[in-house]
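For this view, one protein chain was removed and the others were kept in their places.
Which chain is which? They are A, B and C, in the order written, and residues in each are numbered from 1.
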């Protein structure tokens, strides 16, 4: 049985009425037709400028390393937010990743300590207590390396200085983004694009019953971002990342590369791999066992416009008041909300490109 | 891409670990293994006793006619509930269906005028204002043919008189069922099985943003039934019925049969067909255009134990407080609710059997 | 400072514009002006017929005994509902009260085991585990004395047999009443009046943060009753009963009467008195320490039309979805709900009459 509302590349190229009616687009037509796409956005990453907002657990680390490995991608700053672990741990983890990649010049900013309402959700230590596999590095850089400027102020400033040129990749709770909007209402329109890992399409929760962790950790922030960020918004939801998993065999090869980066990754990833493969987190998995590096799908989409081969273009929002569903992303497939702004919800990707980006990350 | 959590008959017969871990069952193993199944429950419908609770729109009518056409099925009573139309219209519609099938002896009971909280949800007149395609019959039986005994009292009495032998098929809002439980706490355990058309598995709404009509029309009743009916419970959800649709070509052949029943169906179905095929309801459809007789899937499952070939065995409940998700069925795939009672959520059916049952209904 | 929206008898007799504008009525004008009041409803209780619905804790017992002591009051039946204790304990407690008053002929009916949604709220054992002070009576009547007819069916039948003549006094969760409405939509209009102990006027909770026990124990039932019972509805809310408390000195005199009834009351009341006077429940009390027999205010209002001297006439409803406020009664003072039906929320009573009714109850 083919997954609902998924049209393959070939069908869409035929411009079938069904595809158009259901608001489904594939990679190529989007590149050609989207009105916001004025600059060159080919498969190459020529001159891509990124802001990266993370709650740096292991898959955030993988996503940062993926971006650092692409020659034409420029990371203007990395902002930290509480999520997988405390914001101080997140800051330390980002510094460690940058050190492992020998890129200490990239500025790192401390952001929100807590979600908007202040009630912290436990991440359940999938990534270890420190968010990076509890594999401490005695020579890790200190917090004095963090910028004095706060994350929200820095995000607003950088987006303004590079208005229309910078894409924001958000792989944690969206607290900093929501704050940036309230500080500067122009923040979203200064962005070229927004790439989010978070949310659900099919009500399959991985932390609460129906909600994905990043959205469940700060539902109000997710609500604000999905409703008020009117820039082009691309979302890698939890179920999508599960369906796009890689085999563990790939992971073995990936980690076996003879490089400092690969050895670093092996150390910090061991904890999560043990947890995953040991079956503790099987109930959360939507499509069975496998290597799901959630945040990397959002990053890959930001890096390479041809990575995503099918989107569901649909208005989205977030449930705030549900007993079982608080934090769940909702899709307005019936267009009951009458929203003009639609998000691009990722449906299908080029896994060969993904593997290539992943391999490069640890070279 | 294969739909999540769906294991085909063959795989399950192999008793693959994946299938067992994910609580997925197929028709045959269920018949053999379920502890509650003491009587003969083979593909034949030998001696099946049914109570049918309907909000008789056109697909309820189709479901009733399907059951009436199976020789060994005995309908002990039909209880009516407000839903697709007012309860008085529902009563009239059921009487018309029984007349068309020349089965006026089956007792019909009037049930709840309103959902539990009293706030009626409009059915949007998909089935016409009168619920039966606005194709009035001047010779239709009058409401004096309705039993004096109320639906809830009758359901409680009949279930008690045939304790352990009667299956309840519910194709409307679950108001009467919830009331019956509060009147007689033994009501659920007197049932051999409960077959429901209603609810969602993937947050795809057909009346509100995330909720299916029968559950959205009385979320409290659905909550009560899913949480307190501890009898074997089989659910045909909205997305499942969409994925299991028949081609319109089948419908044409079906209606073209030379019989009074087929001509009756053609008259009452015209309105819905025009609405469906005209595209007005396309946005609601989950898996594209087609002939989706929702209620018939629940009825077929009650009639023929071998009809359903794959279930998802999972604890379920209903969201009551969500802004976008009120009335949405939730699946506790992570077992966070610690509920012992699991429902059998239909995943895959034998469509050839379904076509045969459908054809027979109008013969 | 005079309590808001409270106009004394004298002011109202002057028909001051303020009083009329604010929908405030006093006892006498109501008797003369209310359109539903066709029969004689003077201070005397001539021919009063009552249905009493209780979750028989100690103050329910006091209310029943108050009614039994008034010559012209006829109790047609007592229906039991889960609340202060299990419905079986409630049934036993009512039988004990009737035995203590030598009125075993009054029929007692078993009602709902659970509130509508099925989630039971603990009453915190203010009235003891058995609801009647944990002072067991080895000679107490057995449950075989309970009627075979269920409470809801009996309430519907009795109200229908005495249409327009019977007042319903409800001193527990309103589950049975809500059920009776769904079974017989005419049930409310068959009632002459409805007298409720329950709900709040000022968001002062006594079981949850903002909700009174009877409403918090079944918020859906309270919602249904306040929104769909269009008969004259009189409500003794929690804060009102606190403000109308009697001094403990009165209680001492009351219990010191030389009668079987007084000795019975002393036994069953000891537990609650110890709890109250010991300070354990001080935080719940709205207006300081004192003897608050909540249910008796609703009963006294039903018995004697001149008992209540000031009402607030206002549309009311119940909050169902609040985190802190679920079960809280809400007053629509700004008329935002546009409801025609207004309740009479008790504001001031004749305490001398109350004392007289109380004293008579134990004579």
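In this text, a residue touches a chain if its C-beta (ideal position, glycine included) is under 8 Å from a C-beta of that chain, and two chains touch if they have at least 3 such contacts.
Please read all numbers here as calculations on a predicted model, not as lab measurements.
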item	value
Chain not shown, its touching partners among those shown	A, C
Listed residues A:165, A:220, A:289 or A:350, member touching the removed chain	A:220
Touch criterion as defined above, residue of C:120, C:203, C:257 or C:270 at the omitted chain	C:203
Positions on subunit A where the hidden chain makes contact	112-114, 116-118, 150, 152-153, 175, 179, 182-183, 185, 220, 223-224, 227-228, 320-321
Residues of subunit C in contact with the chain not shown	1-4, 6, 18, 21, 200-206, 208-210, 239, 243, 282-284, 286-289, 317, 319-326, 328, 330-337, 348
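The criterion applied here is as follows: only the chains that are shown with their structure count from here on.
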item	value
Topology of the chain contact graph, where touching chains are joined (line, ring, star, complete, other)	line
Middle chain, criterion being Cα centroid separation	B
Farthest chain relative to subunit C (centres taken as mean CA coordinates)	A
Between subunit C and subunit A, distance of the C-alpha-averaged centres to the nearest whole Å	57
Junction residues of subunit C - those touching two or more other chains	321
